[in-house]
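Below you'll find the structure I mean.
Up next is subunit A:
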Amino acid sequence: MAEYLIKNGFVFDPVLGIKGDKADVAIKNGKIVETTALGSPKVIDAAGKTVMAGGVDIHAHVAGPKVNIGRNFRPEDKLFGYKARSGIERMQGGFSVPTTIRTGYNYARMGYTTVMEAAMPPLYARHTHEEMRDTPILDQGAYPVFGNNWFVLEYLKNHEIENAAAYIAWLLRATKGYAVKVVNPGGTEAWGWGLNCENIHDPVPYFDITPAQIVKGLIEANEHLGLPHSMHVHANNLGNPGNYTTTLDTFKLSEGIKPNSKFGRDQVMHHTHVQFHSYGGDSWVNVESKAKEIMDYVNSHENITIDMGQVTLDETTTMTADGPFEHHLTELNHLKWANADVELETGSGVVPYVYSPNIKVCAIQWAIGLELALFAKDPMRIFITTDHPNAGPFIRYPRVIKWLMSTEAREQQFDAFKHKDKVIDATNLAGIDRELNLYEIAQMTRAGPAKALGLAHMYGGLAPGLEADVAVYDFNPNEPYAPDEIETAFLNAEHLFKTGVQVVRDHNIASNGNKRTLWVNAKVDENPQVMRDVREKFLRYYTVTLNNYEVTGHYLPNPYVIEVDATE
Partner candidate 1 sequence: METVTLTIKNQPDLFLEADTITPDAFAGKKIEEIADLHVYVGREQHRLGDFFEISGKAGATPEETKIVVNGDLSRVKYIGMKMTAGEVVVNGNADMYVGAWMQGGKITVNGDVDAFAGTGMKGGELIIKGNAGNYLGAAYRGDWRGMQAGTITVTGNAGSDIGTFMNGGEIVIGGDVDVHVATHAEGGRIIIKGNAKSRLGGQMVEGEIYVLGSIDLMMPGFAYREDVDVDVDGIKGRFALYEGDLGERHRKRKGQTIYAKLYQRIEA
Partner candidate 2 sequence: MAIRVNLITGRTIQQGVSMEAGKEKPAYTAACGIIELDPADFKKLGAFRNTNVRVTSDYGNVIVKAVEATQGPHPGVAYIPMGPWANMVINPNTYSTGMPTFKGTPVTVEVAKNEPVFSSLELVRKGCRGELA
């Protein structure tokens, strides 16, 4: 493999603590190395440019059944926006739900190298892996969903943590999954009957368990196993006025639980797209920001991490395993609605949505997302996401970065709102003058998410020994700049290295890379009861046989297995 020396860039690296100093980054055999370890490297002149580790996305919907529903049922999302094939690049289409090819290329163009698929229905794991296989360049993993799974509901009803853990380990292996995801715990099972669980004590029909028990039990099972990532939750009551109390109640379920993981993370709960969960008021008329209250809690509790779910004010496609929420949404906007309930496991819904700057609620949502990041005391615990494509497509991350780094950019956006004054009244943002710096951006997009994923030993920084994922942006932080220059620079990385391969050269895709799929193989003690339960449920309730369930090798042509030993 070629050696590279990226010279004289302004480096921002929270892992090494470099805050924009000029430094050189050396790449050899796919890893970052000391500059002295290089023989005769290719030299990349990064003088006057910004250098960071490859970006890490902790939560995006980029592969799998509901993403493909979004693609296939929205031909209009691809109208006139298609990019023709040329050179090594295959054709690329779709704005809010891009094709897998475009997904890989566009993340790379933004300097991202690792992207986690946030919700994999276990029965559809094979599909999710097929899509990830066809997503070039990126290292990826997928989170199977557990929060409405009948095994989990039955084990946790009786607080059988060991059984839940053994089942989790089995399912991670069967689906080649990465982490424990929970979406609207209990609520999606209730949606099997057209119902929902609206707060953490709302019992799940028939199963005699509450969302609180599910979340707490899954945190405990997750820590029992010592998985790389923590339990990753999308709480009940998403998207409703006044829901911030449900969010705080959910946060509190993690109190007193300490991480048990050899992978360096400090949190036991990651709460995703918190923007959608930080609403005050009791109707859409008086909805208001509770970002302050939410962040007060997060700032003072070190065992929690969150991501933003920033609204980008675009026409997009919402998609979530929160089935009842999507039904609620289609009732509001009357646009096409897809729903896909999955036997014994989960569900999902998909609805297009237009976040218009002319609609007050959309503008309030926009402000809340930014407030979360701007109220953050520790940027290593709050991450930039748009819950792609729910609050907006990932291709807007550079715009989010612009808003976070520039009060001027935020003021421009406020001025473009139809109901500017009402939005200012309902939110805190206009009163916040904090501008994040590139070091904090690197924390929120690289080092922070890598650490929370338990992957700090691979990603998120430029320390020798880490994967050689390095982005060079044509952006000089020491010169005066207009806000839009931030967006332009972060949208078009000048160079990107992924595991030592140059995948973007002079702003162009130069290689399809060496994509890997990460999954977690957790070894547990033999658990005959769980295996009996598995056989029983497949025999009686599933519509596929147990022997046809497990995702086998060829769906992951380049797997990267993270071994966890949870045996006694």
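Heads up, the rule we're going with is that a residue touches a chain if its C-beta (ideal position, glycine included) is under 8 Å from a C-beta of that chain, and two chains touch if they have at least 3 such contacts; residues count from 1.
How were these picked? Simply put, all candidates are chains of the complex that A comes from, given by their letters.
Not measured: the values here are computed from a predicted model.
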In-complex contact of subunit A, chosen from 1 or 2: 1
Interface residues, subunit A side, partner candidate 1 - complex: 73-77, 79, 334-336
